[in-house]
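Shown below is the structure under consideration.
Excluded from the complex is one protein chain; the other protein chains are retained at their positions.
Chain IDs A and B follow the sequence of writing; residue 1 opens each chain.
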Amino acid sequence: MIEVKNIKKKFGRKQVLKGVSFTAKKGEITCLIGVNGVGKTTILKAIMGLTPYYGGEILINGKRINKTAYEKITFIPDAFIMPSSMKISEAMAFMKDFYAGWNEERARELLEFFRLREEDRIANLSKGNVAKVNLLLGLALDADFVLMDEPFSGIDIFTREQIAEVFTSHLIEDRGVIITTHEINDIEHLIDKAVLLDEGVVVKEFAVEEIREREGKSVVDVMREVYRP
Amino acid sequence: MNKYLKLLNFELNRFFKIYLVLIVLTVVLQMTAVIVECRQYLKQANEMIYGMNASKEQFLADYGQMSFVHIVTNGWFMWSIAICAVTLIIYVFFIWYRDWFARNTFAYRLLTLPTDRINVYLAKATAIFLMVLGLISLQLILFPVEQGIFRAMIPDDFRQDLSTADIITFSKYLTVLFPGTLIEFVARYGAGLMVVLVLFTAILFERCYRFRGIFFGAGYCALAAGIFLSPILIEMFTEKVYLYPIERFFAEVALGLFVSGMSIFISRFLLNYKIRV
């Protein structure tokens, strides 16, 4: 389980996170929802130790992040994170070299599923394909948690469908997933939990099926209530 | 240790193409220097002896024999060394900034590898150090080769053969890169490594604190310099000499190790708690 407890963050003089708390369980897909700039990416980076925060703590399976945790938690940001001069095969070799939890079989499966060729150089790929390589490199690791930042942004609809398919496949298996998005429509039926962010805090954290059952509302309905646009 | 070596291997591979270019450039420029200098000397000699009917002795009295020092102080030659030096100095900074500002932010990957982040820092420093040593070695290999060409081009009478050691001493500037004794060599290149570690720390200050970080980094460099040079500075200000040369040497070694250790310690803290991608 990933526990985010009351974390705060300033960018210059702007207080971006004013005390954010939520949890994400293994085996569930948790979605952070909020407008652009509310701090979703910052939260994911904070969990990964890629940006400092203060005032609270973040625990991954009860412990603060350390080097062994990086085998258990993988981050797939909204940017590509391998040298673009690399070929896909070289990127995969790199991952295999550094991560004990690299699953070569699964990587090959994803290569096929996404219809990528490993001799291709990343610099020459379209944006959609770069996103797929990103996913491939992240998902082929045997990590307990996968953090995805805006996996559907700027991607054509077919790639989006492919990526959505990954969520219901054994590739996600029993992992914990935290994804951020501002486009909830595509994936409402895929997520377990929604965390609505506004003005630097969590305004509502709820299990999606529960809200449907108890109140007959969709996530978008709840968003309308909470954000009062 | 394993991951550190893998990272080192990775860093060396990344630079490989540029390194190859530097090697080729060095060879080409230095060969050019040899040939150009020899030809020019021979041209002069021919002009005097055949053109103006002077005797060989007269020419040698006026112009003297040619030694390898001429070649080593030739523009082409010095440029080859300068280009390599400047490239590596730029790379001290580029080796970090490329991970943030290249088309893909590799820093995300480097900082979330299942290894101590300090290994990234150490691998980069080691890579630069090895690359410098590599170029030094290249030069040491090139010397005899170039001297061979020199000997082939200039006849015995017109040539002054010097030992490599003398060539270095007479060239003056080469003594910086090739100090006389092993101890001096180790001390000097060790100090160079320390400078790299200090610069890396300054770079990390900038990466952690961005604009303010530039000032922190500069301040840190000043602090490191101050500590390292303290024996000399103290003697300068008090105008008294406190240490024998041998004592000063050991003091510098100790201070050098201290500054290096301090840089690594601070960098480790910055990487683990303050770094931003």
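A few notes on this one:
In this section, contacts are C-beta pairs under 8 Å (C-beta built on N, C-alpha and C of every residue); 3 or more make two chains touch, one makes a residue touch a chain.
FYI, contacts and distances are computed from a predicted model.
UniProt lists the omitted chain of the complex under the protein name "Transcriptional regulator, GntR family" (options: "Cation/acetate symporter", "Molybdopterin-dependent oxidoreductase", "Transcriptional regulator, GntR family" or "Multiple sugar transport system permease protein"). Taking every chain of the complex into account, the chain not shown here touches A.
Only one residue from A:Lys5, A:Lys67 or A:Arg212 touches the chain missing from this view: A:Arg212.
Listed here are the chain A residues that touch the chain not shown: 27-29, 164-165, 167-170, 188-192, 209, 212-213, 216-221.
Assume only the chains that are shown with their structure count from here on.
Across the interface of their complex, chain A is touched by residues 3, 6, 10, 14, 102-109, 111-117, 272-277 of chain B.
Within the complex, the chain A residues that touch chain B are 45, 48-52, 67-68, 70-71, 74-75, 77, 79-84, 94, 97-100, 122-123.
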